[in-house]
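I have placed the structure first, in the form of structure tokens, so that the comments after it can refer back to it.
Just one protein chain is left out here, and the rest sit where they should.
Every chain is named by a letter (A and B) in the order it is written, and numbering of its residues begins at 1.
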Amino acid sequence: MKLEGDVSIKKVKQVYSVLKDELKSSKDVVIDMSGVVSIDAAIAQVLLSATIKAKEMGKELRLDGIPAGLNNTLALAGLVANTVQGGHE
Amino acid sequence: MSKYIMIIDDSPTIRVSVEMALKPLGIPVMQAENGQNALDIISQMKTKGEEIALCISDINMPVLNGIEFITEFRKNDRFTPVVVLTTEAEKDTIQKGKDAGASGWIIKPFQAEDLVNVVKRFVK
Partner (left out) sequence: MNDAALTEVFMNESKEIISNLESDIVTLEENRKDQEIINRIFRYFHTLKGSSGIVGFKTVYEFTHHLESLFDKVRSGDFDVDSDIIDILLESIDWIKSELFTDVDSDESAGKRHELTLRINRYTGKDAADSAKSENFMSEVGAYKGIGSGERFFRINAAFRDNIFFSGIDPLMIIEDLSTLGDVVHNNIQLKRIPDFFVLDPEQCYLTWEIIIRTACDEMKIRDVFLFVIDDNEIDIENVTDRYTDARQKSWGTEKKLGEILIEKGIINDNDLDELINLQGDKHFRLGDIIIQQGLASPRQVDEALQEQEKIKRKIEISTVRVESARLDNLINLLGEIVIGQASLHRLAEGMDEEESFVLNNALYGLDRVTREFQEQIMSIRMVPIGPTFEQFKRFVRDTARATNREIKLKIEGGDTELDKTVIERIGDPLKHMIRNSIDHGIEPADTRAAKGKPAYGTITLKAYHQEGSVYIDVIDDGSGIDAEKVRKKAVALGLLAADAEVSRDRVLSMIFQPGFSTADQVGDLSGRGVGMDVVKTNIEDLRGSVEIKTREGEGTLIRVKLPLTLAIIEGMLVSLGETILIVPLLSVIETIQVKQQDYRTVEGRGEVILVRGEYISLIRLDRLFGIEANCKEPWEGLIVIVESEGERLGIMIDDLIGQQQIVIKSIDTFITSSRSISGATILGDGKVALIIDIHGLVQEIKKY
């Protein structure tokens, strides 16, 4: 599936329902993020929950083509590996 | 889809100063004189497929005041942020605004920088 533009709470129900179908029907879910301008907490939380679910189901959910400008946001939302230095106590 | 910030205030001085302050953000600003005027403009914009990214609304206005505006606005739009413009003296209206569905507030008088900082918390 592909997300585009400003993806926010206003579209979260659609994103959620497509993602539900994808997760049920496909093996691995690849989300094309290349056209995404911004995401908000509601979207992040759906993606986060889907990632956990996919893992549980033995599938993989992958975010593809993440624009550089989105890296920090996704990191703060726990959706990409923590790029921050320092780290845990 | 174009995005706009809407400033709703019966004072042209406030409206213009908000527009001036937000110019560096590059997001176009629409002006409305009161809550009713804002609702009218918003419904017009909808037919053109234009989107409001943020409303900045005064509380004390003729025709339809800020609280009434937010209540009406929220009936059709549950998620767009609304920031109320208020004064030190009427801080109690902040809670009323929140109850109606407001997202934040700005205390008048404000510096351009304060306003930009608040707007940046709601608009990417």
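In the analysis below, a residue touches a chain if its C-beta (ideal position, glycine included) is under 8 Å from a C-beta of that chain, and two chains touch if they have at least 3 such contacts.
Keep in mind that this is a model prediction, so the values were computed, not measured.
For chain A, the residues touching the absent chain in the complete assembly are 8-9, 12-13, 15-16, 20, 23, 37, 39-42, 44-46, 48-50, 52-53, 67-69, 72-73, 75-78, 82, 84-89. Although one chain is not displayed, its contacts with chain B can still be listed: residues 2-4, 9-14, 16-17, 19-20, 23-24, 26-31, 41, 44, 50, 58, 60-62, 74, 78-82, 85, 87-89, 98, 101-105, 107-111, 113-114, 120-122, 124.
By our rule, only the chains that are shown with their structure count from here on.
Per-chain Cα centroids separate chain A from chain B by 31 Å. Of all the residues in chain A, the ones that touch chain B in their complex are 5-6, 8-10, 37-38. For chain B in complex with chain A, the touching residues are 1, 3, 79, 124.
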